[in-house]
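Got a structure for you, written out below as structure tokens; questions coming shortly.
For this depiction, one protein chain was excluded, whereas all remaining protein chains were kept in their positions.
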Amino acid sequence: METIVSVKPLLAVLVTLFVIPILVSSSSKPNVRESWIFIAGTIKLLLVLSMLPVILEGKQIVLTLFEIAPGAAIAFRVDGLGMLFAIVAASLYLVTSVYSIGYMRGLDEHGQTRFVSFFALAISATIGAAFSANLMTLYLFYEVLSLATYPLVTHHQDANSRLSGRRYLTFILGTSIGLVLPAMIYCYSVTGTLEFSTAGIFAAGELSKPAATVLLLMFVFGFAKAGIMPFHTWLPAAMVAPTPVSALLHAVAVVKVGVFSIVRIITGIFGVELLSEFNLGVMVMTIASVTILVSSCIALSQDELKRRLAFSTISQLSYIVFGVALLTPQGLLGGVIHIAMHAFGKITLFFCAGAIFVATGKKYISQMSGLGKKMPFTFAAFFIGALGVIGLPPSGGFYSKWNLILGTLEAQQTIFMLVLLLSSFLNAFYFLPIIYKGFFGKSEEEGDGPVKIQEANLCLLIPLMFTAFISIVLFFYPTVFVKLINIGLGLL
Amino acid sequence: MTDLLPLIVAKYNYWLYVILMMIGLYAMIAKNNLIKKLVGMNIFQTAIILFYVSIGYKKDATIPIIQSAHGGGHGAHEAAIHAADYINPLPHVLMLTAIVVSVATFGVAMALAVRVYQRYQTLEEDELRMRLSEK
Amino acid sequence: MDNYPALIVVAPLLAALFAGIAAWIEERLSYPIAVIGLAISTFSAIMTLMTVIASGTIHYRMAGWAPPMGIEYRIDLLNAMVLLLVSGIAFLNLIASYKSVEQETSDRAGSFYTIYLLFVTGLLGVTATGDLFNLYVLIEITSLTSYAMVALGDKDRGPLASLNYVFIGVIGASFYLLGVGYLYLITGSLNMMDVAGILPALKGSSTVLVAFILCMIGVWIKMALFPMHVWLPNAYSYSPVAFARMVAPLMTKVMVYVMIRLMVTVFGFEYIFETLNIADAVVWLATLAILAGGVMALAQKNLKKMLTYIIVCEIGYMVGGAWMGNQLGMTGAILHILNDAIMTFALFLAVGNMVYKLKKVDLTDLKGLFGKMPWTMTGFVLAAFSIIGVPPTCGFFSKWYLILGALEKGAYHFAAALIISSLICAVLFFKVFEICFFEPMSEGHGHGESHSQVAIEEAPISMLIITGFVSLSLIVVGLYSGTIVNTIILPFLK
Partner (left out) sequence: MRVLAFIIVCLTGALLLYGTGEFPDWGDPQSPASVHLSNVYIEKALEQTQVPNLVTAVLADYRGFDTMFETAVVFCAGLACFLLLRDFREKKERYYRHTPTGVILHVKDSKKIIKVGKEFAHMDKNWVPSDLIIKSVCRILIPFIQIYALYVVAHGDFSPGGGFQGGVIFGSSLILLAISYDLKTLVRRIKEKVLGIWAAVGVLIYVGIAAICMPMGGNFLDYSVLAPLVWDPHHVRALGMLGVEIGVGIAVTAVMAIIYINIVSEGRHEEGL
């Protein structure tokens, strides 16, 4: 494969890092501060996009920064998968920045400078994880991301967020140090390298089946950001964070870094062939299926909107793991593209939840009947987002679900196909009633008569409309992402 | 036992140093009074000095000062110097250093003991422990 | 100038003497004299390191006598690195110390700097020397100075802590001296290289075995390896901040260096790992040290005390790595000497800043510190992450090598202990962060700007700059650890 050496990936990572001192120094001038965020976010997106054509030509961009040990360097390599993830993260960062201005100012939150600074740091780490050339670099950014999100999760600095923060760290840091680190070092001591490669890093016979099973489990559970049960409980807890955090980080960046890491492990460290040889895909699929179904059921019983979304996220994340674990081209495609599709769908939903909270102060679903009449745009967007998550046309989510189901057929795993179908029903069950009640339910306070439209401010509304729109666009034009994935997985 | 006895006799100096050193060590660990501990410490260090100095000893040899050279440099080269005639100077040098070090340590330790006494009016360890746990 | 190796040690000694004289005549002069002395020393250390990297080991004959007769400074890559580390940290700390010395020991600042310089001289001498007995004398200089310093800090408990330190320190040093005596008796030499040349012929000798054990126990006591650590927590936490900041990162690390020097240069790997069968036991001891240090740190209510137990824990890392008996473990141990020194220094710098403002640092005193001292806390957080082992801070990379070494040897218990200690450290530090971040707990949701309007009360700028510099160097050293391993550690071990 042709490779190009370029500093662009590094710049893309660093641009939001270098803007932090500026943010801190302009903390007394919020407008200046926010404009710097835009400038940085835009540059970041442009940098990422500028690499797109090269990647689409089938080339890779590489940059080695620090050689720590042979085969384990701090290095970047931009391939299709990384590109896909980076585009999603960078573009949604820009959107979320707009949203968070509206949200944070709308609620007059404290410590806004701290908030935006750590947000920038988190997004840097996300892009870094996307562009990582090897497991060590990935682990590095994974950890940076964990720690950078801690002050965001605990932003309110009250007893509740303290508990949540504690749970967040226990799960995220505990698993990454306790499981991923030893597994990674073991891999290195066996093979002497941690570079991702589609063929896997293990030579034939280097790894016995029991060892492979244990390692794989350590990785799958160890990347707890992916929310595989039973290491999922941090995610609902983390919903105490301000909504922009929940939206970008806990629907897109953080959780997707977890899933992305698992994808990298399966496709880049073990390699599809080795796993199919040991028949380990089924094991992961089983774990994922349990998570999908159980968390969907839990979601049904949640009354707080953000918590319901959180459990929905947990189940959707497992779709991705599930798809990749199918180990067939169709399944891989479906799984990986769900990273993008779900991101746009879910962030829309979170934006809507935040907008509702800012406009009306309501957090619980039971309070939301009739709200659709007051906030028609928000609820329309919510509807589109929900379609994406359920996997119905005309939203991007349909495309990924379709491929996943094809993948199960391809792998001749009919039972697992049923899991997917069942879970889609469950998804519909926990989303559609909200929309139905929102539009057709009776509001508690007001009687009949025309309802005054009472939307949230534009800073909140535009982003959620935009992401909903993209979600639909992706249904019609998924080609770029599909191509990226095929390049990334070497399926072309 | 018959084998051990000549062994002990030939190296009784080492046995003595070990016994002396262990007396010091025991005092350092087991004594309750800080000054007694200090005394133990001194015995302990002195035992090491004894050990070193006894390394330097040679049978039928004299102190390491070249005799013929007294009073002038020229005579020195005439009489050949036999290494067997003089005991080993090196351990003495080392122990001069070690003595100084132990004196210095002892001085500082005494100063510390004075400070402890000024503060707590006692040098018994159990009383000190009681005073500390009271707070 | 060929005299750089001597200058590294002599410059601080001369400065100490001048500062001692100045203390009686014009006390204000002591500080600049000390700064100049350490600056020369650091500069010489840099030059020496560069020379060693470029052209190999330096042999410097004191008084011009050839090695077994006279004392020789034998500076290879390992010493050169540690020398630079020691002089650099001492220099930086001195700059950061001006204000805290003014605050804590203003009435005898001149004598304080004199003792400080003598301590540095001792550490540098221990590191540079190639002579077993010279090492002992210099260990005693560092010990004597630290006895004095420990007693100077906390007026109440300092003297007693120091006296206990004296007892244990004397036993440690005497054991080492005795070990050297046994070695001298059987080999007739005191020069490290000379002894190393004679020893292989005496492989089975019980005297050599006892000499080895005595030297090791002596050094372990001095480096506070569990369970010989009892003196360390009190001694370090009661000493004046300006001194604690230097003694905590350097003293134990230099002793680890001595251990590695004895193992690699004097007794040799072959003797230790093939003739003797104690490596496994020592690795278990190190494992215990790691776990015990971590658990005891959890029980502490004072930040300084807590950090001292973390030092005990980190000692286990290095001892375990060095006794792994393979190249990876040794690489990890040596790299960790460097990394741990820097990160402990960073931690104590931050704590020093806190002490400067808060006077005492029980955990409950730290409430709201993120708001009050944001810069200090940034440094503290970075250093804490390094201790936990979060990449890209340097703590991660040495841990990486240590675990690799443990896996290669099959010492899974040690690898597990390293991971567990990371987790324990994470718990420890986040306990601190939570107090600093959440308390005093706000009512309700904490909306509104009023919550964050805590007046910033930072430490003096000189202390902040050093804190910032050292914290950043944590990351820089971490990222360049590959280079360090390739240019210094691997050539040394070959």
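Labels A, B and C are assigned to the chains in the order they are written; within every chain, residues are numbered from 1.
Going forward, a residue touches a chain if its C-beta (ideal position, glycine included) is under 8 Å from a C-beta of that chain, and two chains touch if they have at least 3 such contacts.
Quantities reported herein were computed from a predicted structural model and do not represent experimental measurements.
Undergrad: Which of the chains on display does the removed chain touch in the whole complex?
TA: Across the whole assembly, the hidden chain touches B, C.
Undergrad: In the complete assembly, which of B:N33, B:T46 or B:N88 touches the absent chain?
TA: B:N88
Undergrad: From the list C:I21, C:I95, C:V230 or C:L363, which touches the chain that is not on show?
TA: C:I21
Undergrad: Please pick, from C:T48, C:S87, C:S100 or C:T121, the residue that touches the omitted chain in the full complex.
TA: C:T121
Undergrad: For the chain left out of this view, which of C:Y31, C:F167, C:Y182 or C:F414 touches it?
TA: Per the contact definition at the top, the residue touching the missing chain is C:Y182.
Undergrad: Under the stated touch rule, tell me which residues of subunit B contact the chain that is not displayed.
TA: 7, 10-15, 18-19, 21-22, 25-26, 29-30, 54-61, 63-67, 69-70, 73, 76-77, 81, 83-84, 86, 88-94, 96-97, 100-101, 103-105, 107-108, 110-112, 114-115, 118
Undergrad: Write the list of subunit C residues that the hidden chain touches.
TA: Contacting residues on subunit C, toward the hidden partner: 3, 6-7, 10, 13-14, 16-18, 20-21, 23-25, 60-65, 68-71, 107-108, 111-112, 114-115, 118, 121-122, 125, 131, 133-134, 137-138, 140-141, 144-145, 147-148, 151-152, 159, 178, 182, 184-190, 198, 205-207, 209-211, 213-214.
Heads up, the rule we're going with is that only the chains that are shown with their structure count from here on.
Undergrad: Which chain lies the greatest distance away from subunit B when centres are computed from Cα atoms alone?
TA: A
Undergrad: Quick one: report the Å distance separating subunit A from subunit C, using the average Cα coordinate of each chain.
TA: Roughly 43 Å, centre to centre.
Undergrad: How many angstrom lie between the centres of subunit A and subunit B, each centre taken as the mean Cα position?
TA: Here subunit A and subunit B have centroids separated by 71 Å.
Undergrad: Nearest whole angstrom, what separates the Cα centre of subunit B from the Cα centre of subunit C?
TA: Centres of subunit B and subunit C (C-alpha means) sit 30 Å apart.
Undergrad: Give me the residues of subunit B that touch two or more other chains.
TA: In subunit B, nothing touches at least two other chains.
Undergrad: Considering only the defined contacts, which subunit C positions touch subunit A in the complex?
TA: Spelled out, the residues of subunit C in touch with subunit A are 385, 388-392, 396-397, 400-401, 403-404, 407-408, 415-416, 419, 422-423, 426, 430, 434, 437-438, 441-442, 444-452, 479-483, 485-486.
Undergrad: Quick one: in the complex, what on subunit A touches subunit C?
TA: Checking each residue of subunit A against subunit C gives 65-69, 73-74, 107-111, 114, 136, 139-140, 143-144, 147, 151, 154, 156-159, 161-162, 165-166, 169, 173-174, 177-178, 181-182, 185-186, 188-189.
Undergrad: Applying the document's contact rule, which stretches of subunit B touch subunit C when the two form their complex?
TA: Within the complex, subunit B touches subunit C at residues 25, 28, 34, 37, 41, 44-45, 48, 51-52, 55, 90-91, 94, 97-98, 101, 104-105, 108-109, 112-113, 115-116, 119-120, 128, 132.
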